[in-house]
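Below: one structure in structure tokens.
A single protein chain has been removed from this complex, and every other one stays in its place.
Then we have chain A:
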Amino acid sequence: MANSNLPRRIIKETQRLLSEPAPGISASPSEENMRYFNVMILGPSQSPYEGGVFKLELFLPEEYPMAAPKLGRICLDILKDKWSPALQIRTVLLSIQALLSAPNPDDPLSENIAKHWKANETEAVETAKEWTHLYASGE
């Protein structure tokens, strides 16, 4: 099984993520594939995403940590050219949390949100709040 030859680093990172989770962030490996994580990040308070929970899927490629974790369509410099093997899953998730509290229209978390954001900031805040309500509140 793929999990049997998991590098020590991934095992240690996983243990720490489970035993000392960062506030507002939960990340748990899937049972079938230990390189596959289900992530939930609480919308930071006083942000347009407050009250929502963001669900993400994170995957550690074969080359990890020499290559960055894969995180769907999320735009983060540390997931691209700024990645360093000295960074960790925890660092990545904290960066996303920070991005949610201060969305940067030039570094779009989601293309769609960013488009709205640039066009009309107040309207975008409303949209984001709505979306949080619609899609991100717990099932």
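Keep this in mind: contacts are C-beta pairs under 8 Å (C-beta built on N, C-alpha and C of every residue); 3 or more make two chains touch, one makes a residue touch a chain; residues count from 1.
Convention: contacts and distances are computed from a predicted model.
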UniProt protein name of the chain not shown, from "RAB, member of RAS oncogene family-like 2", "Phosphatidylinositol-glycan biosynthesis class F protein", "RBR-type E3 ubiquitin transferase" or "GTP-binding protein Di-Ras2": "RBR-type E3 ubiquitin transferase"
Chain not shown, touching residues in chain A: 7-9, 12-13, 63, 65-67, 78, 82, 84-87
